[in-house]
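Here you go, one structure.
Every protein chain but one is kept in place in this view of the complex.
Labels for the chains are A, B and C, by order of writing; each one numbers its residues from 1.
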Amino acid sequence: MTNILVCYYSKSGTTEKMAEEIARGIEESENDVSADLKQVSDVDVSKLIDYDGLILGSPTYYGLPAAEIKKLLDESITHHGKLEWVVGGAFASSANPAGGNETTVLALLESLLIHGMIIKGMPKGDHYGPVAIGDPDDRELKQCRYYGRFLADLTDRVSKWNLKK
Amino acid sequence: MTNILVCYYSKSGTTEKMAEEIARGIEESENDVSADLKQVSDVDVSKLIDYDGLILGSPTYYGLPAAEIKKLLDESITHHGKLEWVVGGAFASSANPAGGNETTVLALLESLLIHGMIIKGMPKGDHYGPVAIGDPDDRELKQCRYYGRFLADLTDRVSKWNLKK
Amino acid sequence: MTNILVCYYSKSGTTEKMAEEIARGIEESENDVSADLKQVSDVDVSKLIDYDGLILGSPTYYGLPAAEIKKLLDESITHHGKLEWVVGGAFASSANPAGGNETTVLALLESLLIHGMIIKGMPKGDHYGPVAIGDPDDRELKQCRYYGRFLADLTDRVSKWNLKK
Partner (left out) sequence: MTNILVCYYSKSGTTEKMAEEIARGIEESENDVSADLKQVSDVDVSKLIDYDGLILGSPTYYGLPAAEIKKLLDESITHHGKLEWVVGGAFASSANPAGGNETTVLALLESLLIHGMIIKGMPKGDHYGPVAIGDPDDRELKQCRYYGRFLADLTDRVSKWNLKK
């Protein structure tokens, strides 16, 4: 079965709400895809290779993901090359519009590209990945849900290629 | 007298409104700083070296500045090295939040850094440079005005170093 | 048949050499994939929707793609939404190491993500897309060839999903 890890860091609960909505979107995909929703502190880096998709979320701290998320990425070097062809995605929350949320999402995507992952943008809405300004409103939550759904579809297709073996 | 060029491309008028407000902010600086407000099509690239500051604005087209602005930057290579120590700034408009406006501002700042310009961020609000989503609202216009004012102050100080000669 | 457009701008011939090598890599893929190699001035924007993959290359001008490439991207808005699920890629040449080539590649990838395209990084070598410093050496040309080959494989698989219709 296709399995996606939604891994996030959240202090105020904003990023967690987004993560939950993305997981919901994944679960409601027409394909047989399940979501594992985890705080970054609960993620065992050695299990990353068990997933077909990896979606990372973080609050915006100085235009970049929180150190806790970066630490996971740094540790993932022990699996370098083994995460190629995994589908990757990213999301971020911030206090302000133009407060560094796009650069946070792109920083995460850059890391996932270096693992050799597959990334997809969105022609509508938040192009690089979902973003929330403060407590997520309806539009933002819808965006998260949609992102989960389409990444589930993408991951399901890619996982059938059996390229990770 | 310290002189700043506010150069923009605008189709719908949104970026123009932002440019006007930035110019207003410059003019109301306590220092003796004037603003030249120009559409990019009216800018003579050979005059760029006459300015102490250069602020570029563009709508967000595919996460980057419009080709018209990029063309000016490409042509400015004839003055490469001569724009060092000029103060640089950037602003952008976009249809959507997280629609590529931060990456547009950063793209412009990257170009200005390669000219050796001096850049400053803002600890409050739109950190990299002002951004408007759709028709600029009060908060966004205030941000532009504030940006103009503090870049005027910065440019006034830097221009007194007489480094360009 | 799966078809990839390799579209580039080149003045000194460096980016052209890279483009040729990427096209060679595409053609030598085990799958039935062909490459269309074109200077950006020869590309008809209305034909973009005929391709399953789009790889853009440019020299590094002020840390970003040349205005000629940006113009094509700006004009492609007439097909916005219709290029979703196309596979995208990017490459760049520059005079210096750390001369803005990574930011040029990323700028192109950002634009392609906004079209909703699928992007993949490389766990080895030039992670975001191939880069050459000055006249491309053997390592750099090999990198281009490898990039063409693996993007051909990716595009072949994705094109079988028939998602563009």
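One rule holds in what follows: a contact is a pair of C-beta atoms (placed from the backbone, for glycine too) under 8 Å apart; a residue touches a chain by one contact, two chains touch by 3 or more.
Computed from a predicted model, the values in this text were never measured in an experiment.
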| item | value |
| --- | --- |
| Which displayed chains the unshown chain touches | A, B, C |
| Of A:Val6, A:Ile114 or A:Val158, the one touching the omitted chain in the full complex | A:Ile114 |
| In subunit B, positions touching the absent partner | 80-81, 83-85, 106, 110, 112-124, 127-128, 154, 157, 161 |
| Absent chain, residues of subunit C that touch it | 63, 96-103, 105-106, 125-128, 130-131, 133 |
| Touch residues of subunit A, complete complex, unshown partner | 61-68, 70-71, 73-74, 76-77, 100, 103, 107, 110-111, 113-115 |
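As a working rule, only the chains that are shown with their structure count from here on.
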| item | value |
| --- | --- |
| Centre-to-centre distance between subunit C and subunit A (centres being mean Cα positions), rounded to whole Å | 25 |
| Approximate Å spacing (C-alpha centroids) for the pair subunit B, subunit C | 30 |
| Shared interface positions of subunit B, touching two or more other chains | 63, 100, 103 |
